[in-house]
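Every protein chain of the complex appears in place save one, which is left out.
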């Protein structure tokens, strides 16, 4: 019989690997010039992980570059297929916040993996952004939690069945958090 | 019998609370002027958590303001006593990296809590710093892991018995990571 | 007969005062959330001047909050009237880059003042922005130059008759700079 602590120690023995998929959203939004609209730029994950001096192996694959309100069933299928085909068992997906819960629900079909969705309320290119903290939070969740699908944002790790974005507060909350 | 997922869901039901203790270290280093040396400033945790828009309750208590090479047994006793007396079961301690492992060993005496030590290789006041990511990582660890003592830095969650700072690389590593 | 150096020294004797007018543009653009478009936010001048620890008196008045492509004759009249009525002889105007030259032309009617228009290619709220440098450049120009209207951007001080925005390079240039 192995204790949780022993399992954690064993898991730690090999160099950890995390697979990142990017699916657009505010975290990667950039702004070109006064004649352009906001656009989804190249994923900022590499910069953030370099600044964080992470000591794990990782790969980043960009799947979709859209505001999450524009993601359709085909896009969600693309994400699910990529997750299902991925050999790495620790997966972080950056995603727009407006439909993060919906995508997380879809991904429940992918078993045998720890999948964490995260994103940002303010673009990573802003002086003041939650992007770096959220990726740290997701990295903590993806290596500590059992297989399943989770949402990591606003300092919390949520079960997708119990999470919603409170648009007014610009903050995710547990459904049980709020008065009924 | 409750599954891990159910336990996670239950834990999530009440508004989460994290207690932060600060014990000095590079994360809070600031620089006054050309006639001063580097000094440990006021903890930057509040700023970072505000920028991260966290949706949990928290308190910050400053215990020591020292470079971690200068921490002595009395300082470690101060930290252990504060942790032992703390009613909150989720505790994050910011600490200098040079003796983080030693302090973590001491804290094993505090049972019935999830204690995560973190810090930074570059001060939080720098344009490029790992401080925000590391606090996110610690926040992920402290809410996902069972009671015990952990070190969260360089994108990894380490068991203190299996962690060391590689000074040359300025990076924590698992002892098993490296060739013997 | 007073030399330029003496005039400069005399001018320096009283505590310098600069009047800032803001007229929208990229420098003050912010972004609300995934359901909003980019908007002009509150002027960032105060923050930038505080960070720069300026030792001069100043006032900031917001005149218009628009992308400069949307400024019309009435808006330009508002700016000219404010400049004409202003007792302070050193005036810096933050303005969108796309029609900065046109507004500068209008302001030639305001004599007996040193008027410097500046702005930014990237919003001041971005991690990487030219806003702080440009305001420094404008502050240098407004206290060093004789009465007249100038454009300070891209590290240069331009005569508005000899300046244009090169949209492709996202850079202002002297008309004489470029091959005809």
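A, B and C label the chains in the order they appear, each numbered from 1.
Here, a contact is a pair of C-beta atoms (placed from the backbone, for glycine too) under 8 Å apart; a residue touches a chain by one contact, two chains touch by 3 or more.
Everything numeric in this text was worked out from a predicted model, so none of it was measured.
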Chains still shown that are in contact with the chain withheld from the display: B, C
Touching the absent chain when the full complex is considered, from B:55, B:68, B:94 or B:114: B:68
Chain not shown, touching residues in chain C: 4-5, 8-9, 12-13, 15-16, 48-49, 51-56, 121, 128-130, 132-141, 143-146, 148, 152, 154-159, 161-162, 170-174, 176-177
Touch residues of chain B, complete complex, unshown partner: 25-26, 29, 31, 33-35, 37-38, 67-69, 96-98, 121-123, 125-128, 167, 170
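The rule is simple: only the chains that are shown with their structure count from here on.
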Category of the chain touch graph - line, ring, star, complete, other: line
Most central chain, Cα average position: A
Where chain B and chain C are represented by their mean Cα positions, the distance between them in whole Å: 45
Between chain B and chain A, distance of the C-alpha-averaged centres to the nearest whole Å: 23
Rounded Å distance, chain A centre to chain C centre (Cα mean): 41
Junction residues of chain A, two or more chains touched: 121, 128, 170
